[in-house]
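Showing just some of the chains, left in place.
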Amino acid sequence: MKVGEPEKFIVKGKRLDGRKLDELREIKIEAGILKRADGSAYVEWGGNKVMAACYGPREVHPRHLARSDKAILRCTYNMAPFSVSDRKRPGPDRRSREISKVTREALEPVVFTNLFPRTAIDVFIEVLQANAGTRCTGIAAASVALADAGIPMRDLVPSCAAGKVGGEIVLDLFDVEDNFGEADLPVAMIPRKNEITLLQMDGNLTQEEFEKALKLAMEGCIKVYELQKEALRRKYGGA
Amino acid sequence: MFEVVAEVKKDYIANLLENGKRADERGFDDYRPIVVEKGVSNRAEGSALVKIGKTQVLIGVKLAIGEPFPDMPNSGVLTTNAELIPLASPDFEKGPPDEDTIEIARVVDRGIRESQCIDLDKLCIVAGEKVWIIFVDIHVLDYDGNLFDASALGAVAALLDTCMPKVEEDMVIYGEKTTERLPILHKPVETTFAKINKSIVVDPSLDEELVMDARLTVATDENGTICAMQKGGSGTFTQEEILEIIKRGTRKGSELRKFLE
């Protein structure tokens, strides 16, 4: 048994942080918060604080990585050393490299990379404070940063996780639920096409539970999508 | 040029699939021939060679005594590592693991870990001080597609093959194995599906992997419980496709699991 496990996760229909089973944590999204980046966004999502920046389309270094038929999209997910309880050594570890990869694959389907052959579009995601769900927070921030940079896209990509704790399917796990819960299912999607671009899962779910969790996560994505659009509207006005 | 060839190849494969055929004449839910051979490297505490078609992956399990993680003082430690060595493909390069290699290692690791395949609590020697460290090393020898399923299958086979080494005064005596096995509770397997245009096939061959839009791997245990999933590739899945893949994957998983007996 892990140290620090709570006895119960759900008491009278409420989770340990007071939320209902299908309730998101509080989310604040702001677009365009950095000067040097071509586009940027800041997202506070419960105890997560994440910044994303986009540079590009720009020249590719080293050159041999460039593609003659499209821009390459590169994503880097990074945690500040002080963003977690035990200081994280600077530089990429295996976890952050996997998240960088799935983040790129979550965003790539919406970017019109074919418009910018021989260039790179770079997305940097910095986790400044972590509390479960940083990859979803990062993807949500990154797609606002891409939009803020004026990169042509089919849609924004919202992201949200569902999971299972105390035998129940719940939306948007926070840290205690993530550490001691039974399953976690982060999802990202293209709302306009109702298609899924990120799907990972670990834990234990029956097929029925999985189906329910997937549906819940997609509903969470739609809520995040509204907040993303609102943030862009606040900055740019109009729809 | 390169891109044009890829486009033509994809059209060819996708057209075949739309007519219900695969380039190597398999059914959409057919694996290539599978061979699992245990006990192939005797310096390892456990090992298995898995062939799926021409893909060959060798997995070795080493055991050592070390410290537990501070938050799990009574549990053994599982470490999964993959090497896509340049012997196995003209496209693999020397050097530290790239993101594809890391992804394979981490997805195999999650399948084992989340299914509680190994009873790690039985691997505590002195609480908070000494526990068994299990190294699962995935060594890819010939890459002809679908490394996820081959690696995951081989990892569990190698764990099942593992005998505890002799220990004297807290030193592992590597030359001498006991007959004691690792405490294995579950047998997870992973099944991987490729989506090419609208078609979804199991166990993608190398040619299919090169043109696929997206990939979905599902790990299930012997009870049909889903214990890990991983989507890959720059394409997308609909909700319906995912639920369909889970059903097909659970079924194929039961077949794969027979190779572990």
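Letters A and B mark the chains as written, and numbering starts fresh at 1 in each.
Rule of thumb we're sticking to: contacts are C-beta pairs under 8 Å (C-beta built on N, C-alpha and C of every residue); 3 or more make two chains touch, one makes a residue touch a chain.
Here the structure is a predicted model, which is why all the values come from computation and not from measurement.
Student: Write the stoichiometry of the complete assembly in this structure file, using the chain labels as they appear.
Tutor: Counting every chain copy in the structure file gives A x3, B x3.
Simple rule for what comes next: only the chains that are shown with their structure count from here on.
Student: Could you put a whole-Å number on the gap between the CA centroids of subunit A and subunit B?
Tutor: Their C-alpha centroids are separated by 26 Å.
Student: If you look only at subunit B, which of its residues touch subunit A in the complex?
Tutor: So the residues of subunit B touching subunit A come out as 3, 70-74, 97, 99-100, 102-103, 105-106, 110, 113-115, 216, 224-239, 242-243, 246-247, 250.
Student: Taking the touch rule as given, give the residues of subunit A at its contact with subunit B in the complex, in rising order.
Tutor: Contact set of subunit A toward subunit B: 1-4, 67-69, 94-95, 97-98, 100-102, 104-105, 108-109, 185, 190, 193-207, 210-211, 214-215, 218.
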